[in-house]
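Structure first, commentary second.
The complex appears here without one of its protein chains, the remainder shown in place.
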Amino acid sequence: MKIHIQNGRVIDPMNARDEVTDLFIAAGKIVAIGQRPADFHVNRTIDASGLIVCPGLIDLSVRLREPGYEYRATLESEMLAAAAGGITSLACPPDTDPPLDEPGLVEMLKFRARNLPGPRVYPLGALTQKLEGKMITEMAELTEAGCRAFTQADAPIADTHVLLRAMEYAATFGFSLWLRPQDVSLAQDGVAHDGAVATRLGLPGIPALAETVALATILQLARETGARVHLMRLSTRDGIAMVRAAKAQGLAVSCDVAATHVHLSENDLVSFDSNLHLCPPLRGLRDRDAIREALRDGSIDALCSDHTPVDENEKQVPFGESAPGASGVELLLPLTLKWAREMGVPLAQALDLISWKPAQILGVPGGHLSVGSCADICVFDEHADWVVNAQSLFSQSNNTPFLNHPMQGRVRYTVIDGHLDFESGH
Amino acid sequence: MNLQLTEDGKLHHLLTLDGLPRAILTQILDTAESFMDVGEREVKKVPLLRGKSIFNLFFEPSTRTRTTFEIAAKRLSADVVNLNISTSSQSKGEAILDTVDNLSAMHADMFIVRHGQSGAAHFIARHVAPHISVVNAGDGRHAHPTQGLLDMFTIRRYKGAFHNLTVAIVGDVLHSRVARSQIHALTTLGVPEVRVIGPKTLLPVGIEQMGVKVFHNMEAGLKDCDVIIMLRLQNERMKSARLPSAQEYFKFFGLTPEKLALAKPDAIVMHPGPMNRGVEIDSAVADGPQSVILPQVTYGIAVRMAVMAMLTGGAA
Partner (left out) sequence: MNASLPEAHTLITQLADAIAPTLTPDTFIVGVHTGGVWVAERLHALLKCAQPLGTLDISFYRDDFSRIGLHPQVKPSNLPFDLEGRDILLVDDVLHSGRTVRAAMNELFDYGRPATIRLAVLIDRGDHELPIRPDFVGLTLNVPKHQNINLSRLDDGHLTLSLA
């Protein structure tokens, strides 16, 4: 299918392009930028006047809930939601049921996803069998099946020795480990950030220490083993400072944060709304501000949605009993734009955090608009105003702290592998 | 807290004392005062809530609190239904909301809710039909507003006013919903100095932001106090990562006659009950002349009558 995206403001951070120009797509690739190729018989013209054209977004954490959690969401619904969010590639955590600890399961997921419209799905492999934190998985086999990295998702590794050996094994092959730093014994049964708000509300707390102590262990083990580590969902000011310092010392480590934590803090918890029960918890204002600043200065490499669809029944219970997590694959773009607007950050720098940078972390093609590269493109209206609710979201779940909030910025077209996989109603 | 008040500022639910205006707290105390007389008559009933159905929804067992609410409701001539929903029936799958919906369909007018999770009463209040009121009888560590109110009633009875008092709360504030409610009430009613006393392992992070002064030394904390509130130390805390033993706790944080002497000579000693004698409080003090622990219990009925009457009256 030959597509002509006309007259849009093309912003491509990797190639430092920001100009109004045209894109030409054929056979799944970008064949020209600016100048129309000869004999280009267009099948579909997209008028992108007044819209932004950028590399398709790459989301480092989107739970698709298959296999095993279909009551929460299905592959079909969540891939459509991701496409509606402008996502053209996503990494899917292995905490499915059964967890993705065997090549067969990974292949099945990839096969299912390939046959559905929507983004390229890159499953992350389980780091330990059944995610139990005891025995490592067949990382080489899983890599062959398509896993780009290995992770425990939110399951702890209580035994530091296991973590050390897992890192050594991964380092043997050059595999990446994606780890969320949280010390399970310090977190205990906490459900909120251990601070003044949790104290007032009487919610068991997870201290910032739970993140920093675990980070100290992970960073030290990474130095020792030489394993490539990506730190997921940082949430504390002190944790960010530790990662910044480690990078300054030359440690090859990267990190991301969830879009929710860029905007929300423990202060938003006042009404015990279970939609604000997140992992890691929403922390203090100083932590939130440190995140916002660290995204600007590059200490944090990428933003992701950490899309976690949850069944309504799992949120319609008292806060402490609710399943943690927020859905939000369709909010990654507007939340990133909101941060950029509020911080006075240029659009290109903001889009970099959700396209080129995550592409490098995940180690996949995409994240840029070059001639000859795959046609994964997002076209959006940065001024479009809309309200987050069940009608406006494509995801099967609506468990988002931004329910009924106004948003600015909405995807109009998503092109994946040269196919127009999403086109909005208006 | 907006959830608790109607548009014209009247009480519709009682979930927490946090954020309730001083005028409402005072109104509850004043109304409770008038109900004290009812308890002293031969016919201890008034017909205010006749025809109303009050459901005690206790997800956490409690004989004492439930009985007090039941007596209070019956003295208002309401019909009372007690539901002890043990955790095993919860785990059989009936969600809280289904339980609440079923009971609402049985013409409930009010739910008195006790639950192990902080925020449970808020959660139920958000889901009930507009004409139903919810009273929080204790949710996790978060709040126990009627206990806080009866403690304030007690203080007012013995001390007259709030504006010139120093009040100390001693013990496991970290796990205490009673302490949190007391702190909100004391600060709202204008008590100039509210202190919490306990080891670091039992005082929550950021408690100063609730308007209290923190003491880890009991002698320093009790000096010149007018009111001392002792909190119960639960069994599971006594030997844990937070405390080594009841004996060591008693030595440093238990209220003995010697420590009591550091407070003002007319200081009163309170305890929400049930007491652990020899752990947080010495029997000599608990049974001594400065203890108002027994009267606290009778005030609880009048205060709960006041709350239930204020929630029910007025057009829905």
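Just so it is clear, A and B label the chains in written order, and each chain counts residues from 1 on its own.
Assume a contact is a pair of C-beta atoms (placed from the backbone, for glycine too) under 8 Å apart; a residue touches a chain by one contact, two chains touch by 3 or more.
Worth saying up front: this structure is predicted, and the values here are computed from it rather than measured.
In the full complex, the chain left out of view touches B.
One of B:Leu3, B:Val46 or B:Leu243 touches the chain omitted from the figure, and that residue is B:Val46. Residue in contact with the omitted chain (choice from B:Val191, B:Ile207, B:Ile281 or B:Ala309): B:Ala309. Although one chain is not drawn, the whole complex shows that of B:Thr31, B:Asn84 or B:Thr298 it is B:Thr31 that touches it. Along subunit B, the points of touch with the absent chain fall at residues 10, 27, 30-31, 33-34, 37-38, 41-43, 45-48, 309-310, 312-315.
To be clear about the criterion, only the chains that are shown with their structure count from here on.
A separation of 44 Å divides the Cα centre of subunit A from that of subunit B.
Put simply, subunit A touches subunit B in their complex at residues 194-205, 207, 271-272, 313, 316-321. Against subunit A, in their complex, subunit B makes its touches with residues 3, 18, 95-97, 115, 117-120, 122-123, 139-143, 177, 180, 204-207, 209-210.
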